[in-house]
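Once you've had a glance at the structure underneath, I'll fire off some questions.
Just one protein chain is left out here, and the rest sit where they should.
Right, chain A next:
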Amino acid sequence: MTISSDSLPQAGLSPEGAAASEAAYDAGQAAGLFQILAPDGEVVRPDLMPDTGTQLRLYRQMRRARHFDERGWVLYRQGRLGVFPPFGGMEASQVGTAAALSADDWLFPTYRDTGAALTLGLPIARTLAYWRTSPHGWAMPENLKVLPFYIPIATQYPQAVGAALAEKRKGTRNVAMAYIGDGGSSEGDFHEALNFAGALNAPCVFILQNNGWAISVPTRSQTRATDLSRRAEGYGLPGVRVDGNDVLATWHVTAQAVERARNGEGPTLIETVTYRVKPHTVADDPSRYRTEEEGAPWREKDPVTRLRAHLLRTGVLNEEGEAALLAEVAAEFEEALREADTYPDPAPAEILDHVFAEPTPQLRRQREELLAEVEA
């Protein structure tokens, strides 16, 4: 018996396949999203509302993140940042997840996760220095276990498994959390890490931020799967799909996953469904691959205005209080920017530092060469 090729599933990239896949994708996107706050700020799950202190804390962190994102653009245009991948619109996805960690936990961020790193406590000045591509931004603070932003995709996932496993071996209750995008979930490292974490019962939380695009490639061209959280099933892990623009929801599910990991109950995959409102980086032109209209509905789901509407409606925050908060956030940023501006440029020979604990004879020799070259 032979199987007719007509009866085989079409690859997603053929026109017919793409249309079918697109419909399935849109249906999948809408289905099964865990939510606490609706886009208009109405409470969907009153039983799961955190206390007002937590609501305000998350709001403040989202405002800090958004302020950084907005200023990042301006600073880049002024030539004061070397590069910057914006994350505006994804604040709930980053802040809610990172806010579920303690200072003793590990954070493995991708290059788009400035908001998550700031939330765990990475100082703004250092973060600015990093995006200035200055070595002063490379050394992460001693009191935090946040790794420098990862440029290669998905490589941080197996590393988070290792850090988590090390914490377990040392008998702590610390966990490791790693971020990835929808495109990154196509990488082999993603799958190896989920499998390792399950097999070794590592206290890991995997965040998969599905923001719709891997540079110019939409998720529906990236994969035929329409619910990325279900990939966890293949590795024996729980997978959770959450509205990535609802900070209360992202915080709630991540806190649960962190707690599970701390209790030795193993790893979790969390897919936060969100949207990259802005370009891939400051150097990207998204008009080449997507329309303005596509993003319009997402702007209505803005994570910051969603929580803001709820806070104002319930009186947890008033206009005055918000103005004070925004002023405080702006002042904190400007102060950090002044600090970052004081960091000196690296000396040329610094490019040869920190290769090994002790430089090899070859490196010593190359340093002499470099110094002679610079002075010549």
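The criterion applied here is as follows: a residue touches a chain if its C-beta (ideal position, glycine included) is under 8 Å from a C-beta of that chain, and two chains touch if they have at least 3 such contacts; residues count from 1.
Basically, contacts and distances are computed from a predicted model.
Enquirer: Name the absent chain as its UniProt record does, using one of the following: "Cysteine desulfurase", "Ferritin-like domain-containing protein", "ABC transporter permease" or "2-oxoisovalerate dehydrogenase, OdbB".
Expert: In UniProt, the chain that is not shown appears as "2-oxoisovalerate dehydrogenase, OdbB".
Enquirer: So one chain is hidden, and I want to know which residue out of A:59, A:106 or A:131 touches that hidden chain in the complete assembly.
Expert: Among A:59, A:106 or A:131, only A:106 touches the chain that is not shown.
Enquirer: Touch as defined at the start, partner being the missing chain; which of A:38, A:140 or A:371 qualifies?
Expert: Looking across A:38, A:140 or A:371, the contact with the absent chain belongs to A:140.
Enquirer: Give me the chain A residues in contact with the hidden chain, please.
Expert: So the residues of chain A touching the missing chain come out as 106, 135, 138-140, 142, 145, 147-148, 151-152, 155, 157-167, 169-170, 176, 188-189, 192-193, 195-196, 199-200, 353-357, 360-362.
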